[in-house]
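For this view, one protein chain was removed and the others were kept in their places.
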Amino acid sequence: MSQEILYALAGVGLFVLGLHGLIVYAHLLRKILALNIMGSGVFLVLIALGRRSAVADPVPDAMVITGIVVTVSATALALVLLLRLKEMTGHTDLEQNDRHHEQ
Amino acid sequence: MNRISSVVLLLLLASLALILGLAVISLAQPSSGIGQLVNMQMSNSGVDHPVTAVLLNFRGYDTLLEMAVLLLAVIAVWSLGSRSSPQQTPSNHSNPILLALFRMLTPLMIVVAGYLLWVGAHAPGGAFQAGSILAAAGVLALLYDQRLAGRLSSWSLRFSLILGCAMFVAVATGVMLGGAHLLQYPLPWAGSLILLIELAATISIGLTLTALFYGTSTGERP
Partner (left out) sequence: MLGLSAAIATAIASVALYLQLLDNGPLRYAVGGWGAPLGIELYADGLSVLMLLMSALVGLGVSLYALRYFKHDAQPAGFWPLWLMMWTGLNALFLASDIFNLYVTLELIGLSAVALVALAGNRHALSGAMRYLLVSLLASLCYLLGVVLLYHAFGTVDIQLLGMAMKASPASYAALGLMVGGLLLKSALFPFHFWLPPAHASAPTPVSALLSALVVKASFYLLLRLWFDVFPAANVDFGWLLGTLGALAILWGSVQALRQSRLKMLIAYSTVAQLGYLFIPFALLSPQAWQGGIYFVLSHALAKAAMFMAAGNILKFSGHDRITDLDRIAQRLPITMTAFCLAGVSLMGLPPSGGFIAKWLMLDAALTHQQWMWALVMIVGGLLAAAYVFKVVGYAFTKADVQDNKPAESIPALMEWAPLALAVTAILLGLNANYPMALLSIGNPLAGVSP
């Protein structure tokens, strides 16, 4: 199995690990971090498979730059939203929040 | 989470990993890809580095939309309102390490950013990389003294944030006046136009990322 495929499999692993973290953890910051890990996994697969041929394919590199920028923007928004939520409710997870306002 | 549902979840995720892994392994052989096309058209793109050519010329439309996403992020973060509680340490003037770092690194980072911007035409580099370094300088400055955020006046900050998108859109539509397609740079000017867009973009990206780090609006109303 060539080196690139190993990296790509690692990317798949990160994706699944991140997904697990997103579902399991209740704290919002961990969910956001889990999403970032998933994103890194996807980018790893994108880049690794781009190096299969002898001449490296430049298009995946460009796509990853775009993807990283988009992910950073989304993470920034998520973090600020989390801060505002904490300020407003004092909770940092969604379930506690739901339970609170159902009372 | 109780036992049964966590076991079920692990099983589902494991099978997902298996399917994806198989898919990846099946892709072991390189496919046609666009790499050769890029190499063939490089001479027409105005720059010498393939990634920059793809990013700013062949797939420039993606980059344009992505600049919009960055701008959107700042607008969105600002729309969430200003912080109600003041920060604990607005100024870290007393911290000697931070002071030294700030004095030495910030100008260095700005110079490195400028270099990265320039060299993007024929080596790895370009607007986004330069913008990120610029943002790092901005973050360092904010760590040193939060109050620096209020120094930049509201309008010049907003202008710089929009600059990248605006320049990109201006060039993209400007070339249409000459009868070309959207974003189709005339060949002799391609390199310079790309550099111009990248310059505007670098400034915008650097300031946008710094503004995102600061987290809220500076609280000034125009």
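Each chain gets a letter, A and B, in the order it is written, and its residues are counted from 1.
Throughout what follows, a residue touches a chain if its C-beta (ideal position, glycine included) is under 8 Å from a C-beta of that chain, and two chains touch if they have at least 3 such contacts.
Just so you know, these numbers come straight off a predicted model, no measurement behind them.
S.K.: Specify the shown partners of the omitted chain in the complete complex.
M.R.: A, B
S.K.: Looking at A:17, A:56 or A:81, which makes contact with the chain not pictured?
M.R.: Of these options, the touching residue for the absent chain is A:81.
S.K.: One chain isn't shown here. Among B:48, B:62 or B:145, which residue touches it?
M.R.: B:62
S.K.: Provide the residue numbers of chain A that touch the chain removed from this figure.
M.R.: 15, 19, 22, 28, 31-32, 35, 38-39, 42, 45-46, 49-50, 52, 59-60, 63, 66-67, 70, 73-74, 77-78, 81-82, 84-85, 88-89, 94, 97-98, 101
S.K.: If the missing chain were put back, which residues of chain B would it touch?
M.R.: Touching the missing chain: residues 19-20, 22-24, 26-27, 31-34, 37-38, 41, 57-62, 65-66, 68-69, 71-73, 75-76, 78-81, 180-185.
The rule we apply is simple: only the chains that are shown with their structure count from here on.
S.K.: What is the distance, in whole Å, between the centres of chain A and chain B, each centre taken as the mean of its C-alpha atoms?
M.R.: Each chain reduced to its C-alpha mean, chain A and chain B end up 17 Å apart.
S.K.: Can you list the residues on chain B that touch chain A in the complex?
M.R.: Touch list, chain B to chain A: 1, 6, 9-10, 13-14, 16-17, 20-21, 24-25, 27-30, 33-36, 38-39, 50-51, 53-55, 59, 62-63, 66, 69-70, 72-73, 76-77, 80-81, 83-85, 128, 205, 209, 212, 215-216.
S.K.: For the complex, give me every residue of chain A touching chain B.
M.R.: 1-2, 5, 8-9, 11-13, 15-16, 19-20, 23-24, 45, 49-50, 52-53, 55-59, 61-63, 65-66, 69-70, 72-74, 76-77, 79-81, 83-84, 87
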